[in-house]
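Here the complex is missing a single protein chain, while all its other protein chains stay put.
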Amino acid sequence: MTALLVLSLLLAAASGAGVVLTREPRRQALAIAFNGLVLGLLFMSLQAPDVAYSEIAVGTAAVPLMIFGVLVSLKTDRPKK
Amino acid sequence: MKRRARLVLAAVATLALVPGLGAAVAQLPRFGAHPLPYGEAINRVAPVERHVTNMVTAVNFDYRGLDTVGEEFMLLTAVTGALVLLRGRRGESVTDSAAEAPGRPIPQRSPALRLLCRCFAPVLLLFGLYVVLHAQLTPGGGFQGGAIIGSGTLLIYLGEDYRIWRRHMRAHLFDAMEAVGALLFLGAGIAPMIAGASFLQNILPLGRTGSLISGGLILIANAGVALAVTGGFVLLLLEFLEETRAAEPEDEA
Amino acid sequence: MSLLPWTVALWLFAIGLYGVITSRHYVHLIGCLTVVQSSTYVLLLAVGYRWGAGAPIFFDHPPGTPAVDPVVQALVLTDIVVGATVTALLLALALQVHKRRGTVDPDALRPLR
Partner (left out) sequence: MTEILPPLAVALPLGGAALLLLVGRLLPWRIPDGFSVLVALAVLAADAAMAAAAAKAPLVYWFGGWAPRGSLVLGIGFVVGQADAAVAAVVALLFAASFVFAWGYFEDIRAFFHVLMLLFLAAMQGFCLTHDLFNLFVWFEVMSVAAFALTAYRLEASSLEGALNFTVTNSIGSFLMLGGIGFVYLRSGTLDFGALGRSVAAAPHDPVFACAFTALAAALLIKGAMVPFQFWLADAHAVAPSPVSVIFSGAMVPLGIFGIAKLYWEAFAPAPSIGTVMQTLLFAMGAASALLGGLAALRQRHLKRLLAFSTISHVGILLCGVALLNPRGLGGMLAYLAGHALVKGALFMIAGILLSRLGGIDEIGLRGRGGEIWPAGVALAIAGLLLGGAPVGLLDQGSRLVDSAADAAGRAWLLPALVLGTACTGAAVLRAAGRIFLGWGEMPGEEERAPSEQEEEKPNRPLWLMLLPVVVLLALAVAAAAASSEHFATRLAARFIAWDGGASLKSLAVPLPVPKQPSPHPFIPWLSLGLSLLIAAHDLGRSRLPRAWLAASDRALAPLFIIIDRLHDGVVGAYVTWIVVGLALFSVSFVAASG
């Protein structure tokens, strides 16, 4: 097993746990973005560049952006009841 | 159930899972050294039969094209669902102009940032187009390219301001783009049936391997996906960002 | 050693579920779901891996060069779309729930009471 593959697998395990254990949503969004990058690296080392691009576009850009949008809205929004 | 009770129950259940799962894991084939008949067959036949060099694209748009049809319509479903959920309260009327949050200052962009974004946005757009167009040759395709273009439009937001971004991002346009993309892909499926072939069966010339115009019907399917994904992603981002600006809810029950 | 990829996939599944079970904030819970889902990416791509093989793209290499399985990669692409769509829907739901109930603590939310 190549060192890169082992390393990126371990990194993915750690950053996934990091996403779960980061309980504060704003910081978690950053953790998700980082996790997306790590997964992108892992997929590259698994010889799946197509998937790596998608994961980076979705996991690192689109999902954290949506989460940030929601978090901003949660903050500014005062419910009536 | 309280959180602690849930954890205890989940822990007990996980322990009970171990023997069965362990037996299966012990029998798993060795990583990276077991037969892959399906994938190998594709790697063998697709370059000859489809004149493409990216096998993932061949699988996505041709051999297992129906999965991608389902996938595109899944995106359509989710975007429509999110629109129902997010627009429900604001109503349709505000979607073409920026909603305002009273008392929210509009931050001024520094000229440097503006310049950076103005330079970078076209580059990203071009890169997205490149990724779309080279689907059959190199890594990438309609989905990846569409996602890049869709997210790239955010640079306008970052560099200019929200109003300008909204002015350029007409929701109707992207609605139509999404629907037309999906219809194009579906049409690529149905058109061969009219010609007497199967759904999504290639009836176009395949072109020369390695050229930009190769792969036959794959090109059309890919274009449909690119349109649908770009439209869908822009709409999603649009709606979520609109939420951050939405005025105080007045019309709630 | 060759068990590592399977272990990582199982680990991600388990830790994600742990997060879902214990979460106190719906947005956090949605983040944990993405971790559960990432375990399926890892599993599928690991299934299609082949020692010493390259990417299934014969642009620079001639066809016939050993390559990993392209089918699982196509499956994972669909999988990623599933992830993005479900996340978007969940976030929209959480946002609307907050507007109605004023909280996003999963333990405080009960439909019909």
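Think of it as A, B and C in the order they're written, each chain with its own count starting at 1.
Methods note: a residue touches a chain if its C-beta (ideal position, glycine included) is under 8 Å from a C-beta of that chain, and two chains touch if they have at least 3 such contacts.
Worth saying up front: this structure is predicted, and the values here are computed from it rather than measured.
Peer 1: Taking the complete complex into account, which shown chains does the hidden chain touch?
Peer 2: B, C
Peer 1: Among C:29, C:55 or C:68, which residue is in touch with the absent chain?
Peer 2: C:29
Peer 1: State which residues belonging to chain B touch the missing partner chain.
Peer 2: With respect to the unshown chain, the touching residues of chain B are 1, 3, 6, 9-10, 12-14, 16-21, 23-24, 26-29, 34-39, 41-42, 45, 62-67, 69-71, 73-74, 76-78, 80-85, 88-89, 92, 175-176, 178-180, 182-183, 186, 189-190, 193, 197-202.
Peer 1: In the whole complex, what residues of chain C lie against the chain that is missing from view?
Peer 2: Residues of chain C in touch with the missing chain: 9, 13, 17, 20-23, 26, 29, 33, 36-37, 39-40, 43-44, 47-48, 71-72, 75, 78-79, 82, 85-86, 89-90, 93-94, 96-97, 100-101, 106-107, 109-113.
In this section, only the chains that are shown with their structure count from here on.
Peer 1: Mind checking the centre-to-centre distance between chain A and chain C? Centres are C-alpha means, answer in whole Å.
Peer 2: Their C-alpha centroids are separated by 10 Å.
Peer 1: On chain C, where are the residues touching two or more other chains?
Peer 2: Correct list: 2, 4-5, 18, 46, 48-49, 55-57, 67-68, 73, 77, 84, 88, 91, 95, 99-100.
Peer 1: At least two partner chains per residue is the criterion; list those residues in chain A.
Peer 2: 1, 48-50, 54, 58, 62, 66, 70, 73, 77
Peer 1: Which bits of chain A are touching chain C when the two form their complex?
Peer 2: Chain A reaches chain C through residues 1, 6, 9-10, 12-13, 16-17, 19-21, 23, 25, 28-29, 31-32, 35, 39, 42-43, 46-51, 54-55, 58-59, 62-63, 66-67, 70-71, 73-74, 77, 79, 81.
Peer 1: Where on chain B does chain A make contact in their complex?
Peer 2: Its residues touching chain A are 31-32, 54, 56-57, 101, 104, 131, 139-141, 143-144, 147-148, 150-151, 154, 233, 236-237, 240-241, 243-244, 246, 248-249, 252.
Peer 1: Would you mind writing out the residues of chain C in touch with chain B in their complex?
Peer 2: Residues 2-6, 10, 14, 17-18, 21-22, 46, 48-51, 55-59, 63-64, 67-75, 77-78, 81-82, 84-86, 88-89, 91-93, 95-96, 99-100, 107.
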